[in-house]
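The complex appears here without one of its protein chains, the remainder shown in place.
The first chain written gets the first letter, and so on, giving A and B; residue counts start at 1 in each chain.
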Amino acid sequence: MPTVFVTAPPESADELARTLVEERLAACVNRLACDSIYRWEDEIHDDEERILLVKTTDEAYDDLVARVRDLHPYDVPCVERFDETDVLPVYADWRDDAVRTRSDD
Amino acid sequence: MPTVFVTAPPESADELARTLVEERLAACVNRLACDSIYRWEDEIHDDEERILLVKTTDEAYDDLVARVRDLHPYDVPCVERFDETDVLPVYADWRDDAVRTRSDD
Partner (left out) sequence: MPTVFVTAPPESADELARTLVEERLAACVNRLACDSIYRWEDEIHDDEERILLVKTTDEAYDDLVARVRDLHPYDVPCVERFDETDVLPVYADWRDDAVRTRSDD
């Protein structure tokens, strides 16, 4: 099952996370405070950000990424998919139930 | 080598982490503060949690998951395994030494 790693500015992270869960594209979103140093237009920036760890399903993944693109304030957001190699079955079942894809509507 | 991703309430995270290291099921546990928004019994909750990144070995993995189930206060805890594709050899050796599985007892 995918965990989608997204970084966002602090002021938009909570709303982005809540929308993904409300719209059942994610079962859960963990938000973590971080500092990010990066190169942008050949200058180095060091900004406060939030990391979102978005817990979703294989079936909902494409819809989720499309929705993140809609909602995200950056033109070039960090959106990366990491797949676990094992998950507690009872947690996987809950995740499946909490996430609905278009085919379920 | 597995990194086991576990979320837990703040009040039980430290003890869970310490027990796993004391019992040599984990070499190290990183604990991070996070906010988690999720759907439970059809309501959306937004709670403070701790993410535990539990560094263990292939051999100890099953024992570790069983022990997390014993100790964890949730009925449906997030327990996910992520495997790295490369690790610094000297760190891997240390990890192997720090973790003991039942067959070592």
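Methods note: a residue touches a chain if its C-beta (ideal position, glycine included) is under 8 Å from a C-beta of that chain, and two chains touch if they have at least 3 such contacts.
If you're wondering where the values come from, they're calculated on a predicted model, not measured in any experiment.
Trainee: Any idea which of A:17, A:65 or A:88 touches the chain not displayed?
Mentor: Per the contact definition at the top, the residue touching the missing chain is A:65.
Trainee: Of the residues A:32, A:71 or A:90, which one touches the chain left out of the display?
Mentor: Per the contact definition at the top, the residue touching the missing chain is A:32.
Trainee: By the contact criterion defined above, which parts of chain B meet the unshown chain? Give residue numbers in ascending order.
Mentor: Residues touching the hidden chain, for chain B, are 1, 3, 14, 17-18, 21-22, 24, 27-33, 53, 55, 82, 84-88, 90-91, 94, 98.
Trainee: Taking the full complex into account, what residues of chain A touch the chain not shown?
Mentor: So the residues of chain A touching the missing chain come out as 2, 5, 7, 32-39, 44, 46, 49, 51, 61, 65, 69, 75-83.
Convention: only the chains that are shown with their structure count from here on.
Trainee: In angstrom, rounded to a whole number, how far apart do the mean CA points of chain A and chain B lie?
Mentor: Centre-to-centre distance between chain A and chain B: 21 Å.
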